[in-house]
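Pasting in a structure now, in structure tokens, and then I'll have a few things to ask.
Just one protein chain is left out here, and the rest sit where they should.
A and B label the chains in the order they appear, each numbered from 1.
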Amino acid sequence: MFRHTPLRYAALIILFSGALFTAFTAGYFGMEILTEILILAILVLALDLVAGFGGMVSLAHGALMGLGAYAFVALATKAGLDPWVAASAAVAITAGTGWVIGAICARSHGIYFIMATLAFGQMGYSYFFEQSFFGGDDGMVGPRRFDLGFIGINLNDSRSFALFCLAILGVIYLVAMAILRSGLGRSLTGVTHNEKRMRALGLNVWRVKADVFGLSGAMAGIAGVLAAQHIMFISPKMLHWTVSGEALVVVILGGLGTLVGPLVGAVAFVVMKHELSHVTTYWHLIVGLVLIAVVMSRANGIFGFIEARFRPKTDRMIQSIQTRDDAKEIAKDA
Amino acid sequence: MRKTLTAALTGLATILAAQSALAERVNVGLLLPFSGVYASLGNEIEAGFRLGLEHFSDDLGVEINIIREDTEVNPANGLARARKLVMQDGADVLVGIVSSGVLGAIRDFVHGAQVPLIVANAGNDEATGERCSPYITRLSFSNGQVNRPMGRWMAEQGVRRVYTLGADYAAGRQMVGGFTEAFVEAGGEIVGQGWTPFQQTQDFGPYLAQARASGAEALFVFYAGGEAISFVNQYDSFGMAEVMPLYGSGFLTSQLYVNAQGESANGVITSLHYVPTADNPENTAFVEAFQASIGRLPSEYGVQGYDSARALVEAIRTGATDRESLANALRQVSFEGPRGALSIDPATNNVIQPIFVYETVSGENGAMTQKVLATLPAEADPANGCVMPAPVTN
């Protein structure tokens, strides 16, 4: 079962206070970067839920996020719905789509699962790229931000919006934790460790996977709604598989299956990207080298590396044996 | 809510503008793709832009400070960078934008923030049509502008039945659409159209075979970048030149790719707003300078950057250094440049320029060169639903 070690609590507190500190001190662009990190963090939390805890490595999450953004914008601007109603409907749509994708792909494992989700994601990308109703490859303008005027908050102020995203991220983190601790989460862990045994125990395996994927899809949809409100413009680029690939990199870079790690990864990735792109146009090269270096250190991402440093020796050995077994099992499934 | 946002941005813009007006310095936000598929275009535009500043900004008395940002050809990222340039770096004017998607994304922002934007490439018709803005001045081209004259010209040459092919995205549809409209109007017939999935098509064989089977007299296409090279090479390898001569939008045989196409491009006839062999003294000087600093011939992208710099300098010379006056002055620039006589259409803020019809032929020592067949007179785009106040004349 998923539990928080003191170290994880400490990391969460540091991240949270760091975000608050930035929100109240940063200049204009610092705020933009903070918001970008917070939205990416929601997406990678959603991805960690399925990939880290369910072994379902998805390349459809960028597309789910984009779908949420498109549904929100279309419902809010073309259908003229209230932003809150439009957002709820958009999240419901991504949850439903996620559930269906999860259900269809539930029988596939490993690379096959990755490719099946890629297929669905790219179909979505091609659809929005070609549909002139949704602006085709030019994208769409005009999503409005939520109106929180009734409690005296103006989200058009970039600090308020960043804090709003932080609050949503906090709620989603708690939800993700609750899911992992619920019966569904335990079934999911069971399925990841030994699918055959869980099936023999009478568990409806595909249902568990689909439910978790649907919940994760809803989270990705929320990230999409926020991204649309943040940028105030959406384009099919959001749905492209490279967005999912980048999110996956962030999850693994931070620490797969730790919930906290992907948050660390999101911070590291976005900050690294912005800092490096000012120094050189070849910043991908450096990001690539960092990725390789992190993986070569044999830790489970940045956060895994930190955890390993702070853990007593015996614990570390058990952990390393476990990861090796997990790895074997996943390889076998593939 | 949109209004409050605009108001907020306007307020901020005024403050920043007031600050920058004090110092005799103009902050230029250069917003181009420096990574991703269009990196070569971004680099060429920047090279042209810097060359233009070097040539024209002597004794200007105003310091021009360039801040570069990479759009990565991603609309969302482009918008974030545009906001950063304006809100944080205090850019007085933005220059650049290669892809129409990025231009569409930042349009409302620059309009709302009242920051002048010189478009140095992106050609989507709406930007100087229904979504035009007094703050957006385009020094490059519009998709329709480059191709409409070609439709008429081909009809005049007696070509009657044409098959068209194009990359399936907004710009591709507009480029081919501009040609088709004018060609049909002039009495031509489109016997069939093919659209290839954008950036997903490596093999044009199936589409070429279809074009061939259509029995058309000629083929008109729009492709750019890597696709243009693949397409021309594959067109040639199928021996299509013997049965169906190739015409197209001039980006197909841009100076940037023509060396990679080599002999395959021989005899292809296209239309564009610039050719390196254009015969005028401004162009001779530009080509020489570009070759001296970059080491190869300039393409239309280079000249777009060069002319953008010149337009900016001319605007500053009228005494404009803050956003409002720069935007106003940019709408009224006109000069004789490497492309010929340029001016800005006050109704749409799109550039008015002659269009060259040229044939790509093999030149000295194996390099491909351009033979200008006709120089079609400059004409303004139709307003396409653009409504905006006229510029304030000095």
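Convention: a residue touches a chain if its C-beta (ideal position, glycine included) is under 8 Å from a C-beta of that chain, and two chains touch if they have at least 3 such contacts.
Just so we're on the same page, contacts and distances are computed from a predicted model.
Student: Please identify the absent chain by the protein name in its UniProt record; candidates are "dihydrouracil dehydrogenase (NAD(+))", "Amino acid/amide ABC transporter membrane protein 1 (HAAT family)", "ATPase" or "Glutamyl-tRNA(Gln) amidotransferase subunit A".
Tutor: "Amino acid/amide ABC transporter membrane protein 1 (HAAT family)"
Student: Taking the full complex into account, find the residue in A:G30, A:G170 or A:G245 that is in contact with the omitted chain.
Tutor: Checking each option in A:G30, A:G170 or A:G245, the one touching the absent chain turns out to be A:G245.
Student: Tell me which stretches of subunit B touch the chain missing from the display.
Tutor: 36-37, 39-40, 43, 168, 191-192, 194-197, 199-200, 202-203, 205-207, 209-210, 212-215, 225-226, 229-230, 233-234, 237-239, 256-257, 260-263
Student: Counting contacts across the full complex, list the positions on subunit A that touch the omitted chain.
Tutor: 57, 104-105, 107-112, 115-116, 118-120, 122-123, 126-127, 129-130, 241-242, 245, 248-249, 252-253, 256, 282, 284-285, 287-292, 294-296, 298, 323-324, 326-327, 330-331, 334
Methods note: only the chains that are shown with their structure count from here on.
Student: State, to the nearest whole Å, the distance from the C-alpha centre of subunit A to the C-alpha centre of subunit B.
Tutor: That gives a centre separation of 38 Å.
Student: Can you list the subunit A residues touching subunit B in their complex?
Tutor: 27-29, 32, 36, 126, 129-130, 135-139, 141-142, 144-145, 147, 154, 156, 227, 231-235, 237-238, 277, 281-284
Student: List the residues on subunit B that touch subunit A in their complex, please.
Tutor: Checking each residue of subunit B against subunit A gives 1-2, 4-5, 8, 34-35, 39, 70, 74-76, 79-80, 83-84, 87-88, 100-101, 104-105, 107-109, 124, 168-170, 197-198.
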